[in-house]
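Report on one structure; see the data block that follows.
Note that one protein chain is taken out, while the other chains of the complex remain in position.
Let's look at chain A:
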């Protein structure tokens, strides 16, 4: 039984003695791991295994570790060898000894010995013991040392440190020749003084030298600057001021400046007229496409580029003079002022007053000036009072303007030129003819009115344009707001102009380009203002409608606003925040305003014109327009007994005001000639006699017929064209005969009938749009190209890492489990061995005992036999 371990140990011994090649070549030792597939280019470590070798290795290891532990189990005391490097085989024995010695020394070096310097070791200097040196009592004055702090000359240092020995020698020499007083007096202290003086001298010399060199560099700089001025543009004043700066920085700066100085760039080629035209066309095409898209009702996703007004002089090179550093010609106190531009802007208003005031007195004192201004204001007020509306608004603004002016005074007083009265007057006369070039942006509507008061329409336009330019948004921060306000005031001013009697439409006409430009600049502000105007108008009509049930025709200012809307905003959009409500307003007016006079007819026709303009591009259907035109034609029908058509409200088939356009005298047809009506006729119509009235009627009729014709052309493509125009057709063909009309109207008459009859009335039936079939679910596999073979796909790096760790853990776990099993097996085997050893020992002992007993017995028996014998 006890042979087995022995045997194994024998085998181990054999194996150990054998070299590795021997073992590997022994087929009984080798186990070949068979592979299922041969993979090209794959190296495998484990194709051959040596189970015997690895098993013996494992057993040995266990014997070294596990078995020892097992043996130690249950024992509390143990011996640990803590000798340094005792088990370190890598260390040389000498090293070990050295280390051990060092450690021993360290152990002795206790905490309390930290300050104990000279216990054992002697400190030396220059090879001599410091302890010995201390015994020489040369008392070095510590005071001197502190004075000469930081000035270590060669001698000094030498005497202090290196010259320790020398000093000693010298003193010994001095002591020898003690009789001579002077050299003797020149002892240590004197020496030191000398030293000090020397070092001071040296220091002074250095300083002088430094100054000299600095002077030289400065001179060089100066000279350089002179030359440089010739080479490059002049240095800004700011730089010159900062000359005191360290020269090095300045120099660096200059170097850098020279390095980075812009080299001449080739300028951009001027565009040829063809190119400009082409670009312009492309831009227009883009805008047109934009407009069409909006008309179809699609939402505009990207912001449409805001368009800027181009002047005729624009080279189209993208160059914008955003900073107006050119001086504009301006006046102050009737004199050209070139320098004081800033003050001038604000003075615009004052100047005007002065122009009107021929006898302006100049005074240097503030009070006088204030008086003067008051006078001006009074004058302005007087002028304003000729117009009732302006009068009180002036009063309101008085306070403001006064405040403003007091602010300006400070600036002005210093710049008041002293000119003789005559000179001044002459200049003022000259200036009066010309408009100032800069204007303050008005702060209120009355300001604007004051500004534009008394100017011709053309001049008013120029004034507004200049106001706008001198307050351009890029010039100052607040200008944007000012101009937005200006836009609002201008729109209010338009209303003011339109409500005057007679209405000043020419002025409005002149202001249109300015309004357009401002609107292009501030679409939001323009939109908001127009919206509020329309909203107010809509609200008031709503109230009137609730009370009365019908409306009066819109006044001239509203008509002008509606037209302005069409000019400023696109009318063709599917939905637009301004034009859609405006069109609704027109349509409401056309349905709810009863026609009671020729003036109403005119108003209605103006609205119809507007309506046609609104829909002329988009060709949208406006039923109210057709109704109104048919109704207007109906007004011209003489015999209203048997109608083949239905009249839509606000017109009535018959009644008080349904004969408005019937020509009273057929003779007047002959004298009538076509001319355009004034817009103000919608507001105020004065017709003296019957002939005038008849002429007006015929003009209205002609307008109406022309509008009908335009509508026919517009709505030609509508499906229900024939039904829409059926009333007009019946009316024209049966009731309003062409015979009674003048020639131009006859022509229109027949043209309309031709167009109406020329449009086909037949249409194919309505069918719903075909629904797109829902596509079937596709079942073909999805093919993905794989580029990186061998890697796990479908996961990102983190997941892959986690997978890897999990796999590793699993592997390790299994391995650990296996090891533990092997350990237990090993221990069990050891225990069994122990038990068997114990048993065999006991058996041996028992056998021995038995043997001895047997021999005893035998001996006893033999003795007994012997006795018996």
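Here is the rule we use: a contact is a pair of C-beta atoms (placed from the backbone, for glycine too) under 8 Å apart; a residue touches a chain by one contact, two chains touch by 3 or more; residues count from 1.
The criterion applied here is as follows: contacts and distances are computed from a predicted model.
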Missing subunit (named according to UniProt) among the choices "Superoxide dismutase", "GPI-anchor transamidase", "CCAAT-binding factor domain-containing protein" or "Adaptor related protein complex 5 subunit zeta 1": "CCAAT-binding factor domain-containing protein"
Omitted-chain contact residue, chosen from A:250, A:453 or A:591: A:591
Option touching the unshown chain, where A:254, A:287, A:435 or A:738 are the choices: A:287
Contact with the hidden chain (one of A:108, A:676 or A:868): A:676
Chain not shown: contacting residue from A:40, A:92, A:766 or A:787: A:766
Among A:254, A:276 or A:648, the residue in touch with the chain that has been omitted: A:648
In chain A, positions touching the absent partner: 284, 287, 290-291, 294, 297, 300, 303-304, 306-307, 309, 502, 505-506, 508-509, 512-513, 515-516, 519-520, 523-524, 526-527, 531, 534-535, 538-539, 541-542, 545, 549, 560, 563-564, 566-571, 573-578, 580-581, 583-585, 587-588, 591, 605-606, 609-610, 612-624, 626-627, 646, 648-650, 676-681, 703, 706-707, 710, 718-721, 723-724, 760-769, 771
